[in-house]
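Here you go, one structure.
Every protein chain but one is kept in place in this view of the complex.
Moving on, here comes chain A:
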Amino acid sequence: MEFDTIAAISTPLGEGAIAIVRLSGTNAISIANKVFRSPNGKDLFTQASHTIHYGHLVDPKKDEVVEEVMLSLMKGPKTFTREDVVEINCHGGLVTVNRVLQLILINGARLAEPGEFTKRAFLNGRIDLSQAEAVMDLIRAKTDKAMNVALGQMDGRLSRLIKSLRQALLETLAQVEVNIDYPEYDDVEEMTLPLMIEKSTWVRDEIDKLLLTSSQGKILREGLSTAIIGRPNVGKSSLLNSLIQENKAIVTDIAGTTRDIIEEYVNVRGVPLKLVDTAGIRETEDIVERIGVEKSRQVLNEADLILLVLNNAEQLTEEDRRLFKTIEDMDSIIIINKTDLPTEIDVDEVKQLAGNKRVVTTSLLKEEGVDELEEAIASLFFEGTIEASDLTYVSNARHISLLHLSKSTITDAIEAAQSDVPVDMIQIDVTRTWEILGEIIGDTVEESLIDQLFAQFCLGK
């Protein structure tokens, strides 16, 4: 049996240092080959089955390295699905894995349906008869769940926007159809190429905006934007380091070491974070540092989550109090660091300033309290205070890949219109765009075009 190529994240979402994106199907190897670069330029097609390869994933369109990975190559039929299978192991992080998955989807794979790997295993004779019932149950259960999640989690704004795009496309389509099916009707405006370009371009721009700004999409691509703020030398860079467990930011005991903004992507208990270490926020004379400080304020304004670090060994300053004021209305966690040193800070005042924000104490030097902090971040996220959840993420991966697809089909339409292809051919791509957008909101009513036709225009003998 021959199927198209499917892909999905095959490790449980959330924690775990290693995540696997699995591809299965006829084009698994060729898709992997498109995005995988090994240091010595291996061609995956020529490699033996059941081998592992080190290399980088590259976005072939931008020629940009996306991730460092280990790739396992398994040729059918000795695989779980009996098809060619490629597994891409990347380290951790929902964000990372998601980026890898997106890359694979854009390059020709389709996001697997719930239970689809197992279904293929069955259809290709890998699983025996007694297991078939179980597979069917699995599909039913997973589909129902996914549907509930999709319905429950779908951002109302997103679905409204998609609906309005579809309506615009539908009206365009109906107009083209009327021109075709009722050529003699003179009171219907002719859908000309410039008009088609205008309408399609508007739709593409909206899709672009969606891809860029949809808050969920942004979280997926970039992680929850998290700013670490605090006066100089309180331990901001140390916090970042302990969260990413490697020394990327420079840690010194000279106040004002971090003069610019350092960004890191991490996965804290399943929550994708884009951590931003800021230069200590304070009035400063040093010009280089001043620029850093200004940027910090900006980061602060754009952040979804704030980690405010205080120094246990110093008294609260006016600056600290000002920072509290700034983050008053934002999702934030207060960290009292350096608990290994004698307490100078007025803990009661901190608690009072924090209000209902959580206060966590740490000694980053002794690696104490980080667990509690991570737990605080995760609970903020999952309890819905910050908008998202790992299940939304699943449907989001679908949404984003569908948005990308719809963007490429509407772009085809625009380009065709620009080179004078007849309207009724461009229609093919416009229709496809309409269908893909429909998949996002689960709307596949087939008759709608014909309904639109007769609702919009007065036709007949």
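We take it that contacts are C-beta pairs under 8 Å (C-beta built on N, C-alpha and C of every residue); 3 or more make two chains touch, one makes a residue touch a chain; residues count from 1.
Criterion: contacts and distances are computed from a predicted model.
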Of "Oxidoreductase", "tRNA uridine 5-carboxymethylaminomethyl modification enzyme MnmG", "RNA polymerase subunit sigma-24" or "ABC transporter ATP-binding protein", the UniProt protein name belonging to the chain not shown is "tRNA uridine 5-carboxymethylaminomethyl modification enzyme MnmG"
Missing-chain contact, candidates A:64, A:302 or A:420, resolves to A:420
Answer key for A:113, A:314 or A:349 versus the chain not shown reads A:113
Note that chain A touches the absent chain at residues 2, 113-116, 119, 122-123, 125, 128-129, 132-133, 135-137, 139-140, 143, 173, 177, 179-187, 419-425, 428, 446, 449-450, 453-454, 458-461
